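What you see is the complex with one protein chain gone and the rest in place.
For chain A:
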Amino acid sequence: MAGSTLATGQRTLARLLAPLLCLALAGCASTPLRGTGDLGVVIERASGSVQIVDNSHAQSLARVQGLGDLSHASVVFSPDARYAYVFGRDGAISKVDLLTARLVQRVEQASNSIGGAISSDGRVIAAQNYSPGGVKLFDADSLALLASVPATTGANGQPSRVVGLADLPGKRFAYALFDADEIDVLDASTPTAPKIQRFAHIGKQPYDGLASGDGRYFIAGLYGEDGLALLDSWHADAGVRRILAGYGRGRQALPVYKMPHLRGWSIAGDYAFLPAIGQHEVLVADNRSWAQVATVQVLGQPVFVMAEPGGRRVWVNFAFPDNDKVQVIDVPTRQVIKTLQPGRAILHMEFTARGDAVWLSSRDDNKLLVIDTASFEVRRTLPALEPSGIFFSSRASRMGM
């Protein structure tokens, strides 16, 4: 009797312990604990995949597949930097777990999309769409639709393509309407019933936008005229004003074989560095008065103009047919101090959080380059399938990224 009770007790104990033992073993077998602060996502545009990379050790950790059409893609991160939200060209949002390297969720929310942003509190994902034009808000955990905000133009309510979506402090987003010459600010405090503030006639054909690192300013680049449109969100009632107007000074605009991208760190110290459009120049503006201070001649149509995190230098890549080159501008002297030719079709640049290295993607050479920003030497190259955007998780704690 006593023996059988003991045996039963042992069996029960074994039954209780077995799953624990499995868990412990599984824990040992899987990767050790790690943080996500030095991880990143690289878009592989043709194969619909992303690589998860570790920028402390300049290595690739995993490839995640099944993300659809990534011919244009952008990425934002959850506040804990564990999840990457990838916005694809086909209108899908894919949520990728950086630690388990798995696609945890995917929603197809539009037919043609260009990017998105995450709210300041990390609760709301906003997607900007070309077709149908507008902005949609999603719950960041479940990706459930919270609200759909159409962007319309004209009396008959033609849908407009939405560009330049960026997060502002206080759960707000700013974006521009390419077909309506408008900047809108969306307040997602109540994400199921967002409030929209509209600014009309901001300038012709806004093609992209950026928020300053402090989230105060939103700037839209204009394709249809020489100049940019600036909204000071501290004084939104004062409206949108034109800055750097007439930078081409009547010169013939050169053809643009790829539209510049404004998003990124283009504010270095007291100055903002912005791509001219149709001129092979980087425009330098005072970042409080927004008056033009200088122009820096570069070798082609700038696409990304990105300041190193320390603000001392600004790196520029170029549109076709100069997309095999990168130039580096010294901020104090506003001179090009280096021209690199790192590979064919350099589509993007991303700095490590404190700027020790910059990663470049070379689409046509199927590689990533890790370059030492102090020596300009290539520390490492990594294979990748037609890589485009590179996004490090340090963006998780920055505004306007």
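Note that contacts are C-beta pairs under 8 Å (C-beta built on N, C-alpha and C of every residue); 3 or more make two chains touch, one makes a residue touch a chain; residues count from 1.
Rule of thumb we're sticking to: contacts and distances are computed from a predicted model.
Candidate names were "ATPase AAA-type core domain-containing protein", "Cytochrome c", "Sigma-70 family RNA polymerase sigma factor" or "Protein-glutamate O-methyltransferase CheR", and the UniProt protein name of the unshown chain is "Cytochrome c".
Touching the chain that is not shown, out of A:D38, A:D54 or A:D69: A:D69 (per the contact rule at the top).
Of the candidate positions A:P32, A:G250 or A:P321, contact with the hidden chain is made by A:P321.
The missing chain, though absent from the display, is touched by one residue of A:N112, A:T295 or A:T381; that residue is A:N112.
Summarising the interface, chain A meets the missing chain with residues 45-46, 69-72, 89-90, 111-112, 114, 130-131, 161, 163, 178, 205, 207, 223-224, 255-259, 320-321, 345, 363-364.
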